[in-house]
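The structure appears below as structure tokens.
Only a single protein chain was left out; the remaining protein chains are all shown in position.
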Amino acid sequence: MTVADRTITAPEETLALPAGPAIARRPLGVFSRPQGSEGWQSWLFTVDHKRIGIMYGAAALFFFLVGGAEALFIRLQLAVPNGSVIGAGTYNGVFTMHGVTMIFLVAMPMAAAFANYLLPLQIGARDVAFPRLNAFSFWCFLAGGLLLTSSMLIGGWFQNVPDGGWFNYAPNSGLLFSPHKGIDFYAVGLQITGIASLVSSINLIVTVLNMRTRGMSLFRMPVLTWMLLITQFLLLFAIPVITVALFLLMFDRLWDANFFNVAAGADPLLWQHLFWIFGHPEVYILVLPAFGIVSEIIPTFSRKPIFGYNFMVASGIAIGFMGWGVWAHHMFTSGVGPLAVAAFSVSTMFIAVPTGVKVLNWLATMYGGRLRFTTPMLYAVGVVSMFTIGGLSGVTHSIAPSDTQQTDTYYVVAHFHYVIFGGIILGLFGGLHFWWPKIFGYMLDEGWGKAAFWVILIGFNLTFGPMHILGLQGMSRRIATYRADEGFAFWNMVATVGAFVIAAGVAMLLWNIYKSTRDWKRAGRPDVGPDPWDARSLEWMTASPAPEHNFDREIEVEGQDEFWHRKYGRDESGRVVRAATASEIAHDGSNTKVHLPSPSYWPIVLSGGILLVGYGLIYNLWLVAAGMVLLVGAMYGWILEPADDPEAAGHHGEHEDGRDDGGRDDEEAVTVG
Amino acid sequence: MATVTPDPQDTAHASDEHASGGGHAHPTDWLYVKVAIALAVLTAFEVFTYFESLHGWGDTALIIMLVLMMLVKFFLVVAFFMHLKFDAPIFWRLFMFGVVLAMAVYMLMLTAFRFW
Partner (left out) sequence: MADTMAAEAATHSAPREEHRTSTGISNEKLAMWVFLGSECLLFGGLISTYMFNKGRIGPGDIGPADVFDIPFTSVSSFVLLMSSLTMVFAVSSIVRGDLRGNRIWLATTAALGATFVAGQVYEFTAFYSEGLGFTTNLFGSSFYALTGFHGAHVTIGIIMLMSLFVMSLRGNLGPERAEKVEIIGLYWHFVDIVWIVIFTIVYLFPQ
């Protein structure tokens, strides 16, 4: 066996060989790795956690606009009594897609964007544990998202769209009641995004546990890293539950199984249980990253360390645990029996405690601080106040008799929008403004940023505040119209006006991004510096935007808020004084001798295979066969891919960080399928 | 969940041993054979209960006994074949978290259905 033959199948051995003729002879060109860090290919084949994070963010923003447009159609339809903007059937599809899009394709990937970009930086790592799997997670998510969204177009405008609500109760989701392909798109699309989330959660858990820099013990990690870690654990254990539920649904619809076939004796409550066993942890999967973001922003702009770090972390962990024991509060009116109602009622009241701890800690962090109300800080304070309103209306649901009155009314809609928009979206937007200079190297305009914040905040309260009243007046959610004599007209009109105010605010936010980018380019792309906000954690200790290799040298961490403590010390009288400027401490990104994982073709090819399998399941099983061929081929390509391409430009030298992933995460690649 | 993670300093010893490539005490093949024999005997006994039905025991007692034997088999494989008895404790904690959570959540669900 010649050396050249062996290089194809022996990733590690190519590492062992010096770049030379043995490598240059590649019998099969496809087994080489893509090269270069410029142009569109560098994005498609990237394994860099920062680029993947940016792509997650961009995709989430795109889906946010899709879901937002759907929301506007809902509000247009409901603006006046007997609305006739869209028909009742289309209305079902629109509100379902609005919910599914906003939860699975906006809130989760936008949190994943921050997780991908920031998590390795905050723990001082070079990249995630499995860079190629990370790329796969993104492309797989995108495949699922596009499949879901394409349901609005395939076979006619909103003809084959999921229309069972985001929780898609059985038996309404069966072929009998929903004969078109919409629910199939729901089942397959969410299954695919579920694979993405699961792979990503394994990857990030291993990253946090294993890739921390020297001295970065778990209790020195920033609160955001902690909250993201807990989120990944929740995903890890919650995704398989929805996977089971979706498989059962898929089997029922595609192959005539009986899982939710009441005529065959099935109990459709099984779907509700499985869905909410996933669904309630999902709520914390959505909100904990936003909590983490707020916990980074508030200390920075209060110039104080986070109040009660240990309590902050412990309450996050407590939420992670207790989130598993409250799911049946979504089912108080489903006939689960008095004992179950009482038990879940009590556990739901308890889970308010750790959440309350968080709110109090944020307030205590601000108390006595030197507050700077920048745009991110405004968003963070917005989260604290708006989320608290949503949390309080949530506590009213925990009381079962009260919940019985509120279930399926607009009161519930008001509640979860205060949590999801007021807590999660505001938090993610705050994070967007906060880390924009780190990610792109320039600031967003503060004036436009603040203006957009206020418009969004006012629009948000105009939209969802009145829904509390509408709900208590008895307006059901998910009705396509209401009569004029029901007394819902006024507050519905207010809500519709509010929705368009939100849209205006989002437009201002987008304009701000465009304008700030344009102004920065016109000004000759000035450097914003590593640390524009005078912040505390490690991601600010490197150049902006973060260089491909993150840090020039390995950082040795000695405590919480390491970066802050390198900038500031105390004088004899105990006053905080600056010891060094940020640019003196921060790495300038000039070290080009860092060994980085090479880009790879296979993550996107593998996801393409999954996408084909997905469409095949819905339309034609031959397509599944084609997808499987692509999928298996991509897996073996993945495994056989050389660990590294010695001909790739630069980034080779003495300083190896050893995280050449090639050929090392192949086991996972196989089990993923 | 994440609290179970040992501080890196704590695991330094175990990990150093591990990193040196199988430096930790590997059980001998003979031990594996003994475990396999135990598993085989247990399986034989499980199947025996099916045919003999152990008259007079009643279904509940039978189920309890089967579950106990199942658990013993489960943990024999996990502890010896999967090395958890000898490996870093973090694996044990991660895996048991999944096992216990799955049991708790699904048994709670079946309880809500008044299954038992």
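We call the chains A and B, going by the order they appear; numbering starts again at 1 in every chain.
Here is the rule we use: a contact is a pair of C-beta atoms (placed from the backbone, for glycine too) under 8 Å apart; a residue touches a chain by one contact, two chains touch by 3 or more.
Here the structure is a predicted model, which is why all the values come from computation and not from measurement.
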Legend entry - Contact residue for the chain not shown (choose from A:N210, A:S583 or A:N620): A:N210
Legend entry - Hidden-chain contact residue, picked from the options A:A257, A:A352, A:L472 or A:L623: A:A257
Legend entry - Missing-partner contacts on chain B, residue numbers: 5-6, 8, 11-12, 14-16, 18-19, 21-22, 26, 29, 32-33, 35-36, 39-40, 43, 46-47, 49-51, 53, 59, 62-63, 66-67, 69-70, 73-74, 77-78, 80-83, 88, 90-91, 94-95, 97-99, 101-103, 105-107, 109-110, 113, 115
Legend entry - Contacts of chain A with the absent chain, listed as residue ranges: 1, 3, 6, 9-10, 12-13, 15-17, 129-130, 198, 201-203, 205-206, 209-212, 216, 236-241, 243-245, 247-248, 251, 255-259, 261, 264-267, 270, 274, 639, 656-658, 664-665, 667-668, 670-671, 673
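Assume only the chains that are shown with their structure count from here on.
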Inset, instruction - Could you give the separation in Å between the centres of chain A and chain B, each centre being the mean of its C-alpha atoms? - result: 34
Inset, instruction - Write out the stretch or stretches of chain B touching chain A in their complex. - result: 1-3, 5, 7-9, 90, 97-98, 101, 104-105, 108-109, 111-114
Inset, instruction - Write out the stretch or stretches of chain A touching chain B in their complex. - result: 209, 212, 217-218, 226, 229-230, 233, 237, 241, 267, 269, 273-274, 277, 317, 320-321, 324-325, 328, 336-337, 340
